[in-house]
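All protein chains but one are shown at their positions in the complex.
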Amino acid sequence: MAHLSEENLARARRLVAVYPERRSALIPLCHLAQGQDGWLTPEAMEDIAGLTGVTPAEVHGTASFYDMLHTEPVGRHVVAVCTNIACMLDGAYELLEHVEERLGVGVGQTSADGEWTVEEAECLAGCDAAPCVQVNHRFFGPLDADGFDRLVEDLASGALSSDVPRHGVLCRVERTVGLLAHQAGPGAAGPGAAAPGAEASQ
Amino acid sequence: MITGAAPIVTRRVGLEDSFTLERYLETGGYDGLRAALATSPEAVREQVDKASLLGRGGAGFPAGRKWSMLRAAETTYLVVNGDESEPATFKDHLLVERDPHQVVEGTIIAAYALQVRQAFIFCRGEFALGLERLQQACNDAYEIGALGDSIFGSGFSVDLVVHPGAGAYICGEETALLESLEGKRGFPRIKPPYFPAAIGLYGAPTVVNNIETVSNLPWIVEHGGEAFSALGHGTSTGTRLFALSGRVARPGWYELEMSKTTFRDVIFDPSLGGGIRGGAELKAFIPGGVSAPWFGPDHLDLGLDQDAVGAAGSMLGSGSIVVMDESTCAVRAAWRITRFFSRESCGQCTPCREGSGWLEKIMARIEGGQGREADLDLLMDACDNIAPGVSWPPQQTTICVLGSSIPSSIASAIRMFRDEFLLHVKDGACPFGASR
Partner (left out) sequence: MPVRGVAMTDVTSRPGSGGGGGGGEAPDAVHVTIDGRAVAARPRELLIEAAERAGVYIPRFCYHPRMEPVGMCRMCLVEVSGPRGFSLQPACYLRVSEGQEIVTASAKARKAQEGVLEFLLVNHPLDCPVCDKGGECPLQDQALSHGPGESRFVEEKRHWAKPIEIGPLVYLDRERCIQCARCTRFADEIAGEALIDFAFRGASIEVAPFPTRPFSSVFSGNTIQICPVGALTAPAYRFKSRPWDLEQVETTCTTCSVGCRVVAQSSAGSLVRYLGVDVDPVNQSWLCDRGRYGFEAVGSPDRLTEPLVRRQSGLESARWHDAIGEVAAGVRQALAAGGAVAIGVVGGARLANEDAYAWSKLARTVLRTDAVDAQLGDGLPAPLVLGLPRATIDDAASAKVVIVISGDVREELPVLYLRLRAAAKAGTALVECSPVPTALAELAAARLTYRPGEVAELAEALVGGDGAREAAGVPAAEIMAVRALIAAAAGDGAPAGSGVVVVLGRPSLSESDAPASRAASVLHAALPGARFLPALRRGNVLGALDMGLAPGMLPGRVTLEDARSWFSEAWGTDLPESAGPDTAGILAAAASGECKMLVLLGADPLADFPDAELARAALAGVPLLVSLGTHPDASSRVAHVVLPVAGDAERAGSTTNIEGRVSRLAPKVVAPGVAWPAWTVAVELARRLGADLGFDNLEALSAEVERVAPAYRGLSADALTGPAGRDGIVAPVDSVAVSIGTRAARRPIDPMATPGIASVEEQG
């Protein structure tokens, strides 16, 4: 009994089909699973193991290597504050302190209501807008304390819900084409209609 | 002075809807590809050779040469590296969000030139918007026949897969990137024998090119290699996208003609960096990403030239310039960079996994005022055990260059600001009163 939804299983199979070797779909499938559950559940990892032909231990071992893949639950909003050199030179650590106070959670922790998780990020490639912050991997910056407070209000009020989907939802544009006939493996059947706006994750 | 070379890869980014297919087609989109398809793959490779296009990912290896090294085989692959994670580097981020079609077109041109039938764009996972725009551009390209079977009726067929990363700096290193693309932990492979051009993705010969590198291809094919190499000087030809950050008045990206422009221009020209914020004094700057050794004011008049910067003991690397001013604590800056490496070490090999953490702890102790003078020698010797000789380009006891880059900032800071370290030791605190 699969943990991934029927719709996501179908997406998963299409994803597996676009790669020459199915294990290559492992990380995209982890994103897909996070899009469904917000984090990478053991049940989802077992599904992914089956889809990619590796053991669950290998899925867990691989996923846990990557910062974006969470093998423990995280909040609906994952707030990542970059403190790397460029942002640090523009007061990132001071901002991080404020973020922790404002949200009432320390780095690596999640608020009791499951809304907020705070992370100290390495360079997010937003240094021209330092100090820069990502919420569910959408960029904001430069931010000062007030700017961050306003951002939190907008997120809480849902004003930004279209720009900032729930954590785990990454790429909402799905590949709409299959592989070339000569390369298409079993199940590589084409157009997996992209549901515009739907929370499909890569 | 800055030469008025017209932008190449940032032609469109100013336009509101630069990322849409409509705008792209209106502004000459896919003309480069059509031009390429009208000639032979050899002809395209020849233009790229003439252009002497240097790789923009960090190593600065000539794209044409790299292409010529691709081992002939039944199956070959092209992987475009968009994992951009080198601290203070944000040029590829700009290109995937603002001109994704140019990335796709450049990728297809490279695939045609290499006669590769399967290409991948590995895009940093944290670029959620970039990923959506790249995937959309990819879908559009299939719609208009620029991808898929017999593209534009040329008889040449190629597939393109946009692959999301998942957050690990090391996956920017080309062999780690291939491991990751194979669905594994991003452990770099040992070279020799694992040079991608010989043994790459799934063991097949593979070309790995940076996003900015391929973004130059449409222009080069349209205007010819000479037109590109006419810009810049020596091996540093064309324009390059520089990412300026730190204590400057106007941080941001600037596409500049290589070699002709100097660091002084980038940092101080009113139309560029606009000088140090609040008119403070420049203390030091990093010329090419945090893996690169630092420069001081005396290097300001160096041109943005790969060879010149290399000869001066550092590298143009990923084209990101970080400016520190008199308010910057060199110890803290070097500590933060070291911390980055210890957090991003893949952990595969001992000197990097353990050395980075140890160095970070020592640096933190000194910055926190608990340092001893003897720590300076200890730091340098530990660095020497990771990159013997602590010189640039580094020798290495490690598997990949991440490890051997760790010493750059520490050694630079100690060499340039030894007194500042000693002051930390003497005062038992950071003289800049830096917080955490």
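We just call them A and B in the order they show up, numbering each chain from 1.
Just so we're on the same page, contacts are C-beta pairs under 8 Å (C-beta built on N, C-alpha and C of every residue); 3 or more make two chains touch, one makes a residue touch a chain.
Because the structure is predicted, anything quoted here is derived from the model rather than measured.
**Student:** Which candidate, B:R23, B:R117, B:R250 or B:R353, sits in contact with the chain we can't see?
**Tutor:** Only one listed residue reaches the unshown chain, and that is B:R353.
**Student:** Considering the whole complex, which of B:T175, B:T398 or B:S412 touches the chain not shown?
**Tutor:** Of all options in B:T175, B:T398 or B:S412, contact with the hidden chain holds for B:T398.
**Student:** Considering the whole complex, which of B:V13, B:A168, B:L316 or B:A333 touches the chain not shown?
**Tutor:** Answer from the full complex: B:A168 touches the omitted chain.
**Student:** Need a quick check: the contact residues on subunit B for the chain that isn't drawn.
**Tutor:** Where subunit B meets the chain not shown: residues 168, 185, 190, 342-351, 353-358, 361-362, 365, 378, 382, 384-386, 388, 395-399.
**Student:** Please give every residue of subunit A in contact with the chain that is not shown.
**Tutor:** 42, 45, 54-62, 64-66, 71
Here, only the chains that are shown with their structure count from here on.
**Student:** Which whole number of Å gives the spacing of the CA centres of subunit A and subunit B?
**Tutor:** 24
**Student:** Can you list the subunit B residues touching subunit A in their complex?
**Tutor:** The touching residues are 84-90, 92-93, 117-118, 124-129, 131-133, 135-136, 138-139, 142, 147-149, 157, 159, 161-169, 180-186, 202, 243-247, 251-253, 286, 290, 320, 322, 324, 328, 332-333, 336-337, 340, 343-344, 346, 435-436.
**Student:** Could you pull out which subunit A residues touch subunit B in their complex?
**Tutor:** That would be residues 18-21, 23-28, 30-31, 52, 54, 61-63, 65-69, 83-86, 88-89, 93-94, 97, 122-128, 130, 134, 136-139, 170-177, 179-183, 194, 202 of subunit A.
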